[in-house]
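The complex is shown incomplete by one protein chain, all other protein chains being positioned as in the whole.
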Amino acid sequence: MKKVITLGEVMMRLSPPAHQRFLQATYLELEFGGSEANVGAALANWGTQALHLSAFPSHELGQAAIASLRRMGINTEFCYSLAGRLGTYFLEKGALHRSSKIIYDREGSSFSKLSIENVDWEKLLEGADWLHWSGISPAISQSAADLTRKAVQEANKRGIKVSGDLNYRSNLWQYGKQVHEIMPEIMENTHLMIAGKRDFEQCLNKSFQDFKEASTFAFQQFKQLKWISHTNRNTYSASHNTISARLFTLSESFRSKSYDLNPIIDRVGTGDAYAAGLIYGLLHLSPQEAIDFAMASGALKHSVPGDQLLCSLEEVQEVMSGKSGKIKR
Amino acid sequence: MKKVITLGEVMMRLSPPAHQRFLQATYLELEFGGSEANVGAALANWGTQALHLSAFPSHELGQAAIASLRRMGINTEFCYSLAGRLGTYFLEKGALHRSSKIIYDREGSSFSKLSIENVDWEKLLEGADWLHWSGISPAISQSAADLTRKAVQEANKRGIKVSGDLNYRSNLWQYGKQVHEIMPEIMENTHLMIAGKRDFEQCLNKSFQDFKEASTFAFQQFKQLKWISHTNRNTYSASHNTISARLFTLSESFRSKSYDLNPIIDRVGTGDAYAAGLIYGLLHLSPQEAIDFAMASGALKHSVPGDQLLCSLEEVQEVMSGKSGKIKR
Amino acid sequence: MKKVITLGEVMMRLSPPAHQRFLQATYLELEFGGSEANVGAALANWGTQALHLSAFPSHELGQAAIASLRRMGINTEFCYSLAGRLGTYFLEKGALHRSSKIIYDREGSSFSKLSIENVDWEKLLEGADWLHWSGISPAISQSAADLTRKAVQEANKRGIKVSGDLNYRSNLWQYGKQVHEIMPEIMENTHLMIAGKRDFEQCLNKSFQDFKEASTFAFQQFKQLKWISHTNRNTYSASHNTISARLFTLSESFRSKSYDLNPIIDRVGTGDAYAAGLIYGLLHLSPQEAIDFAMASGALKHSVPGDQLLCSLEEVQEVMSGKSGKIKR
Amino acid sequence: MKKVITLGEVMMRLSPPAHQRFLQATYLELEFGGSEANVGAALANWGTQALHLSAFPSHELGQAAIASLRRMGINTEFCYSLAGRLGTYFLEKGALHRSSKIIYDREGSSFSKLSIENVDWEKLLEGADWLHWSGISPAISQSAADLTRKAVQEANKRGIKVSGDLNYRSNLWQYGKQVHEIMPEIMENTHLMIAGKRDFEQCLNKSFQDFKEASTFAFQQFKQLKWISHTNRNTYSASHNTISARLFTLSESFRSKSYDLNPIIDRVGTGDAYAAGLIYGLLHLSPQEAIDFAMASGALKHSVPGDQLLCSLEEVQEVMSGKSGKIKR
Amino acid sequence: MKKVITLGEVMMRLSPPAHQRFLQATYLELEFGGSEANVGAALANWGTQALHLSAFPSHELGQAAIASLRRMGINTEFCYSLAGRLGTYFLEKGALHRSSKIIYDREGSSFSKLSIENVDWEKLLEGADWLHWSGISPAISQSAADLTRKAVQEANKRGIKVSGDLNYRSNLWQYGKQVHEIMPEIMENTHLMIAGKRDFEQCLNKSFQDFKEASTFAFQQFKQLKWISHTNRNTYSASHNTISARLFTLSESFRSKSYDLNPIIDRVGTGDAYAAGLIYGLLHLSPQEAIDFAMASGALKHSVPGDQLLCSLEEVQEVMSGKSGKIKR
Partner (left out) sequence: MKKVITLGEVMMRLSPPAHQRFLQATYLELEFGGSEANVGAALANWGTQALHLSAFPSHELGQAAIASLRRMGINTEFCYSLAGRLGTYFLEKGALHRSSKIIYDREGSSFSKLSIENVDWEKLLEGADWLHWSGISPAISQSAADLTRKAVQEANKRGIKVSGDLNYRSNLWQYGKQVHEIMPEIMENTHLMIAGKRDFEQCLNKSFQDFKEASTFAFQQFKQLKWISHTNRNTYSASHNTISARLFTLSESFRSKSYDLNPIIDRVGTGDAYAAGLIYGLLHLSPQEAIDFAMASGALKHSVPGDQLLCSLEEVQEVMSGKSGKIKR
């Protein structure tokens, strides 16, 4: 049984039901999610030991967030209670030609105040096989950036593999640092990067002609780096997308099949399901199987409401095999 | 800031949830809507000053109907309290090969009793740029027909542009008059007609070979008439339609792109969103931009539950530009 | 007015709302359904006198199941109260590449204990034109197998036509008998079989090269047999299927058009709607019309939530005619 | 098994959920009910054969109303399809010092158009033991008044007992007749009257000093009259009432115990449950037991949402015995 | 028609349904409310012209908050769009011995950033009869304290009556000032104070032996002060309270009757309903009638879900008269 550590903020997700607009809502569906914990949740479903490092306010909603992780089988021993708010995001699910909308309300969260000193690193990383971070954490606060850097360094010291979903978001990075001042040091300690051309450009403050140039540069720059991966999504409408993925090593590249998705049930967290699939795949499978498993996970997530891929290993494998869709009795 | 007057009945809309049939419903979703007020609501979202002329019973459901207009930013100063019922329509949303169904229950409504004498025309039309009516009002009662005729005449006196959605419905017109006895006089004072071949035939009691002949006749017959427009819809199923639109002047014609719509969230009010888009476009844009904006509005409405297009100017423009569909953070 | 008898178990159907997974559900939608009673419900909507033979526990949920049949217009005079449980099935509706899932929990049901002696056969079959059974009943218990055999024998004695939906399910047949020990005797008294190659193979314990060989064999083997029919379904995903149907007599074959179904609202009971359509068709229409009516029924069911096709004759005919999909006012 | 005929209008009941005001509602709970059919429903639960005479529009909502009666075990053979609307009432449930509110919207209903000629009286009354009417029917239309008068006359011819809940409502009686022009003829053929002092005064156009004088007069005036009964309700608030009942014959009087009711779940239909209990009691029990059973029924109804008392004989008897309230496992 | 200005923050209210705990919630009911706007909403229901001064973020949830005020008939011309968050409060409704809980999450709201310079005071106060503030606003930020002080000064210059609900809350006042440094200057310009002994002690930084001493001191200290009022609540449990009120002038005192409240539907906003009733009463009625009307308003609010008293003048008067509770048809 492999052990994977994830670190990142968990937010309250508040969403009008069905296809209602914010203006029409009389109630909001309540869930909890966050990019990295979503990765942990998918892995926990597949029999991996998942442990999440984060911080929450001590009030009932903070407790509910932790309870939701526990319910999904995530070890919450390192979910600290700290002063601050519970970050929130409001999600309006789009349809047809109407885009989905997210209003973030996450300033001043407890997670943004979590510091290196709060964590018992030795105990946290004991027996771990993998550590996963995303580019959202270093964008939130200096403290969270420090925490992420420390985590990848400590992981490397212990021979733990590290993955990072670069995921550059321009509307974060409000605390005074720019992305390229922070990210390279974290990337240095990362073995798997999930990133596209634009992510590399922003994180490295450098222009690339195409993804190939960017990935070549990254493999040269970061000696630890073994894998780069990203998905290609065509967005015909908010309801209809197609998606496929690629995985690169220094010398090889692998490609998944493409999935046609219509009508999409929930678009959020599909990248996290993909990342989880990739981690699972690289821990247990060949590269080609890994990218196939990852993309099947990511495709499957489009059918599951909420932030997390709540699907078993068998269900992902069934999608991989192209045999899903019939009623299973 | 332009000012647009709409006049017409507002009904209670009662609808089984999701795809339930009437026979299965244990509750009905409650909203309020009416063709012309729907036009006003869309315009109010776009920064237009919208004012609706109508009548409602004084009881709590009548008050709720007025409150719903107010919420959408419509000026309800000319929403009168009169004896009578609150007209109701029951909507069962179809899916796949099952058609949507509407049961109307609107006889004896307060609106059907609203008369010319109830209205302070001077105050109503003060500062107005546009007046919009539909063919439903003159079909409801003699009183409502008189009201519509009076409104367009008063508008014309003051140089206010007038649009009419002819929208012939054979199951209305129960009060003893035939459509062609009433409509020509109203059409005479109308600058923009939203109408197809069949609408012209019924309103004018005359056969035409095709839409072209009908529109040519209309331009000759009605000297005020500047624009004729209509949409073309292909109905593959209740879930899947395509739609495009055309706009004609005496000398020119303009065509929007076609939108593929699957799965449709709410088909009702899409014509009203289109009409609102056209009014907005003809007030602010070139003819080609107007038909593009109008059809983007109409297409977008298929994704919004309820009678009204609750979308901002930016959202319609995004659809026009063909760039919608991604998550907006 | 034709009279059709159906016999079989009615279960409680418990289903997470919308596209939720079992793990996410905080409530379950409650309905009642069972293959044969579903057939009766559809027929009752079309003006047929439908009577269902079954058994239920006497507690409130058993009463609710009977009341649900009564609501759908089924005569419940032969719905007995017996010791035992109310069989239950839990349905998770799939979407996209995620399959639908059914968890059955039907052991020890009152229906499984219904015996030949409980039934007044004379009164039950009085004036009946048709009797319908499915392969699920003989798979549940020896008692239910005996009941089915007795029913078809008694029907034949009285010149009542008999249809059977062979519907072989490997996870039933737990009571010690194998399918081929039981089914042939029941098939002998059946005039219409709804079955594919695999159904014939299992029921007759015999391999066939293709459907044609199987159906030829069946026509030879069973002298009463007049019609064989089955549907062909392509499952692109849980959301998207296409479906068509065929009907065979000894000398002729008939084919329906194919329906494209996306997005599917409720896949359960579509075979029962098809069977009901076939029974109706063979009672009132020509063979070609029958298979057209049957497939229109089956296609239409994909749009109706729940187990039963709650649609009128006119609605099925509208689908047959290819003219459905517009709003009906 | 006794057979009881009820006659009257069945309406759609639309109600905001929980304690919401009409102004807050985004959906309305949908049920069907009507004073006399409510009586039939309670009786059907107790093993009585209940048959309801009424008329409904032929559309889906009319069909749903009939289906709801069928579900409750009422024979709907004499529920006719006629032109007209489905009468509706909107119910806002009060709480504490806020009164419950009903908005009636029942003009032009199919029931108001049901005439003597529509009914096969011989077949309707065959084998009946009791006929129940209420003062609402004669107040709706001349046609409904004639129907009620005809029904009680035909019942009397056949020796069928007749009960009437006088239930005077001043906001009905809009069709040109006054209550005292119509009611005496109907009362003449009635054996059990549920009525208070004010009901007698209005129906007979006569002042009485107190209930005693009124009832004495009624016993003298109407030779068929055997029983008079009414409840006494103290309304401390919309949430808290107490209630007891009395039953009078020419020579005796009987009194139930008083029930303390807080918090009331649903106040509507409690009088109908009481009437049903009285009919059941007078058909099967002694007068004292009858009034006890009736008041237990009426009290119990305050705990059941909707118009009808959906409770078994055993449940009413448990309340009569004063032993209810514990969890029954 | 009187015109009343209210000023204060409007928050999103998110609340688990029925009696669920935060830990159990899968959705939260969404409403908008704030002490002072709640006062305005009640007054608008009674035919008063209500205008609210506040600020909101420009995103969809801010727009929804403004729309909710508009729906309730409040003039929102002075609801500004400013940077910042939409303040939120999470409400868990208690029951029996379990207290209700509120989690505030209102730091950094747009309202807290609204400054004197944002407001056109001349236009705001034109034609106003009354201005209402509460002690929450000066507790939020220096800017909001300045705004409140400016508002009462400007009101006084124009002879507009001013009321203030002192409402001291210890967990606010985080911006560096203490309550007694800010409040006296605002109180100086206030004619009606809703306050108890503790409010006076905190605001004036002074101990009093009892309410009488406090109010005597206040009448001496503040020359404009004409009325002091407060309610007395006995809290037997979260479900069961009793409440009454008193009104004092320099020379007289008035007392309302006491209301017994069980079970309470919604406790929030009952003080605001009371304040609204008092303002209405002092504008239109005698002092005794005013306190009676005010307490009837406050009592009635316990029965209405949400923050606002959505009741008509007639409904409050009915409660005052002690005649409420029966079904109104």
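A, B, C, D and E are the chain letters, set down in written order, and residue numbers restart from 1 in every chain.
Convention: contacts are C-beta pairs under 8 Å (C-beta built on N, C-alpha and C of every residue); 3 or more make two chains touch, one makes a residue touch a chain.
All values derive from a computational prediction rather than experimental measurement.
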Listed residues C:21, C:132, C:191 or C:301, member touching the removed chain: C:21
Sole contact to the chain not displayed, among E:100, E:153 or E:224: E:100
Option touching the unshown chain, where C:101, C:150, C:169 or C:197 are the choices: C:101
Interface residues of chain D (partner: the chain not displayed): 18, 259, 261-265, 296, 299-300, 302-306, 310-311, 315, 318-319, 324-329
Residues belonging to chain A that touch the chain removed from view: 67-68, 70-73
Sites on chain C contacted by the missing partner chain, in the whole complex: 14, 17, 21-23, 25-31, 59-61, 63-64, 67, 85-86, 90, 92, 101, 103, 105, 107-108
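Going forward, only the chains that are shown with their structure count from here on.
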Same-interface partner of A-E, chosen from the options B-E, C-D or B-D, over half of the pairs matching: B-D
Chain D and chain E, separation of their C-alpha mean positions in angstrom: 45
Chain E residues counted as touching two or more neighbouring chains: 26, 67
